[in-house]
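Pasting a structure below so you can have a look.
What you see is the complex with one protein chain gone and the rest in place.
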Amino acid sequence: MLRSLATLLLLSTAASAETADGEALKRMTWDQIVEQARGGTVNWFMWGGSDTINAYVSGYVADRLKADYDITLNRVPISDAADVVNQVLSEKEAGVTDAGSVDLIWINGENFRSMKQADLAFCGYTGLLPNDSLINWDNPAIANDFGVPVEGCEVPWNTVQFAFAHDSAKVPAPPQDMASLIAWIKAHPGRFTYPAPPDFTGSAFLRHVFIHAAGGPDRLLGPFDPATFDATAARTWAILNEIEPFLWRGGATYPTTVTQLNELFANGEIDFSFNYDPAQFGLAVQAGTWPETTRSFGLTDGTIGNTNYTLIPFNSPNKAAAMVVQNLLLSGEAQLEKAKPEVWGAAPAIEISRTPPEIQEGFAAIKTHPSVVPAAELAKAALPELQADWLIAIEKGWAANVGN
Amino acid sequence: MTDRTRIALLLAPALLVLAGLFLTGLGLTLLRSFRYLPGLGLTEPDLAAYAAVLTAPGFLRSLALSLWIATASTVIAAVLALAAALLLRQTFPGRTLIAFLVQLNLTIPHIVGAIGILYLVSQSGSFARLAHAAGLISAPAEFPILTHDPYAIGIILLYVWKELPFITLILLANLQTLGEDHEAVARSLGASRWQAFRHVLLPMVLPGLATASALVFAFAFGAYEVPLVLGAHAPKALPVLAWQAWTDTDLASRSEAMAMAVVIAVVGLALLALVARGLRLGGQDAR
Amino acid sequence: MRADRMRTLAALALAGFLILPILPLAIWSLAHGWRFPDLVPQTWTLKAWSLAVDARSGVLHSLAVTAGIALATTLLAALIGLPAGRALGLYRFRGKGLVTLLLLAPAFLPGIAIVFGLHGVFLRLGLVGTVPGVILAHLIPVLPYMVLVMAAVFSRFDPEFEAQARSLGATPWQTFSRVTLPAVLPGLMTAALFAFLVSWSQYLLTLAIGGGRVQTLPLLLFSFSSAGRNDLTSAIALLYILPGLLVLLVTARQVTGRSLALVGGLRP
Partner (left out) sequence: MTTLVLDDLRKSYSRAGPAALHGLSLTVASGSLTALLGPSGSGKTTTMKLIAGLIAADSGDIRLGDRSIRDLPPERRGVAMVFQNPLLFPHLTVAGNVGFGLRMRGLPPTRIDASVAEMLDRVRLGDLAQRKPAQLSGGQAQRAALARALILRPEVLLLDEPLSSLDPALRDEMRLLIRTLQRETGITTIVVTHDQAEAVALADRIALLLEGRLVQDDTPQAFYARPATTAVARFFGGVNFIPGTVRDAVFDCAIGPLALPQGLPQGPGLLTIRPESLRLGPGPNLRAAQIVAVDFLGSLTRIDLALDGVALQAMVTPDTARGLSVGARISVSFPPEALWILPH
């Protein structure tokens, strides 16, 4: 324990800007970059609430980085990526351009948009990563993060798709689409709720209702359009206000986090939970938090899918090492490892068909947890993510019209 | 070395640290609340952030909520602590154990207590389960709403739990210094037990009680992590609202966060002024 | 003897109130799945504890960091607060009221009131995200307690003892270490305990100034709590209580006895 404290003290004082100059790196070959990266330390800020994900990163990933590249991975657990964006922003404002405290962020959505807009991301280097070839950049769901073009500013890590969980012992026949879900809510007062935005998951649920109110996603794709928004939003608030009295606690209050939603579901206070990462359902059952009879499903009119990424801030002093981390995360082995249900159960962000045969066999052999709806099943009805402007407008509108 | 130099030297490190950290932090917060941000090209201070904050209904509701939390917690904790201190002043079997529990509680961080309270009194918490076992409720929804509730009952409960020992210990120390003789005199002068408490003991411990209560009020008003764990989605406690505004990636809301911080600081300073007046500090130099 | 029974009841109620919120934590830390309406978990397990002490979970590392920061903060606060307490406790001087007010102020101004500005200052100094930065930030809420308790201690200290020692041939350092320090030590221990606990419990300042990189237990605890792992959260919460409990046991004699009166020394 003392040693780890000493390391930390040293780390914090020795914020040397070894590979802060991104432009210089871009002119190097991969081998040169790896050479630069050796012996470095990467401070990876990521949501730290899942012990399985933590174990994968601090165990498998960190061990391989140490063994193969002598890179020390310092996982920095956080509760909200927005805090990190804010931190980098503060650093920029204070003129810290080459000695930032963040080397890598697990990120997507509006946080990515914020970073990109404020020029906080290190961009244009992803082609240098050897495993970049495994990414299908032609897939719009990969090349756009919540509708914002990635443009070499971040590297995909996982793909996820929104799914609902229910206890099959209590609700044997859950509603299959948004319309019947709304009907179900009205027929079962107090048995449903959703986390209040800006909770990430609650916000995603809102977008499903919004798309439903719009009669489909088609008119919502592309840049923000105030006229379309106003018309759709009015219908959305009407629906949400209509179901509000039938929600948990009569809609007087909403859970503030998806954690509270999960807790309510675990204790049978409500009949549905939902998550952007269905693998979490299996983990909750394994942890004993949720009943064994938990099952999950997508809606027939579609659920939103997205990709999440890792990003290097513009002022990271360890860009080379961070790039090596990103490259390792993309590798077939690393993606396969985290796809195993007992490890994490996360869906890969790479094209499996481009990996070596033994990796492909590995993926084929994976049996998903019975509580987790298979990604392929969900993919049959997938909705695209809306651009961040829509998202912000929906969140603000909800606070003013529904959750007040 | 003259006494003046000696005193100056003795005080210098503490004043340097506090001026360097505390006053600078406060000063910069104030400066930025006036939207003075040369780094971003804003060099004309204005009151826009205050205007935005004070006209937002959310802010006023949050301010009211935080004031309510602090007031209720302080009053309840102070009254109970007074009773606890009077109890612990006596000798009875088990007193040592309770005195230990009171001290132990002082060492428990707020966030641990907040999580404990959450597991205890939420609608699916231990009490709800007991109620279910006793046949009083059949589902969590029937249990009273004590956490994440609009009246902040869970938050107040936590503060009472956590601050009761703090005030109790200060009162006990106070009572120890005072002894029991003043009450004995009052009784022998014909005061009933209640009168001796009301007219003698209470006025004598009041300065200590008031200071401790002011500290508790300041803490309950400005703490961030407790309402984060136990608070409802709306309205948010003021510190949570301020933090959210600060971490908002929209730079405009940062000035608003600073303005909210200044409002919180003003409440704290008002408390300090009250305490200083009560203790006759500040005005009197030599004491 | 009805009064006796009332007193016993009140004592029981108080003890129960103090201990109750800890009980669910203890049970949760040993539970595998504990859902409503089960009064006790259906399966007991040590899984949460083994995860908590597993190096990869970072809990022990955080424990060390938290303890190291608290100890360093306490030591620094003692070094700064002892002389200041002496000045306030032994001397009368112009501006004493003002100085006392300034030293008292951080106890009344919540961290959130200064942390945004402090963050800006520390960013420029390269202290954000560093352990020294967090220690410095912790000094702000810690110093008032240290200074005021030491002021109370010194107000009861007779400097004639030092004069006596000097006249018997002691050097200034010998006088301090053999005469002054032993005399104020019980009070210093009380102040140190408070300083340690204030730093130990700090959440907001660590979150902001540590920038996530200085991962103390409260931050980790919140992280797990917000992930809904009640079992892990509880195990960490109990671990988080442990060192405070140890410090309390070690210093119990100092704190329960005469020098508890010094807590009243928070009154200047």
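In this document, chain identifiers A, B and C correspond to the written order of the chains, with residue numbering beginning at 1 in each.
Methods note: a residue touches a chain if its C-beta (ideal position, glycine included) is under 8 Å from a C-beta of that chain, and two chains touch if they have at least 3 such contacts.
Computed from a prediction, not measured in an experiment: that's the story for all the values here.
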Omitted chain's touching partners, listed by label: B
Of B:51, B:189, B:252 or B:266, the one touching the omitted chain in the full complex: B:189
Candidate in contact with the missing chain, chosen from B:26, B:200 or B:271: B:200
Residue numbers in chain B that touch the chain omitted from display: 181-182, 184-193, 195, 199-200, 203-204, 206
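Assume only the chains that are shown with their structure count from here on.
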Comparison of B-C and A-B by number of C-beta pairs in contact, larger one: B-C
Chain centre separation in whole Å, for chain C relative to chain B (CA means): 16
Overlap residues in chain A, where contacts from two or more other chains coincide: 83, 93-95, 263, 266-269
Where chain B touches two or more other chains, by residue: 124, 140, 246
Chain A to chain B touching residues, read off their complex: 80, 82-83, 85-86, 89, 93-95, 110-111, 114, 118, 190, 196, 248-249, 252-256, 260, 263-264, 266-269, 399, 403-404
Partner chain A, residues of chain C touching it in the complex: 31-36, 43, 45, 51, 56-58, 60-61, 63-65, 68, 119-120, 123-124, 126, 128-133, 207, 211-215, 219-220, 222-232
Residue ranges of chain B in contact with chain A within the complex: 37, 39-40, 122-124, 139-141, 145, 148-150, 231-234, 246-249, 251
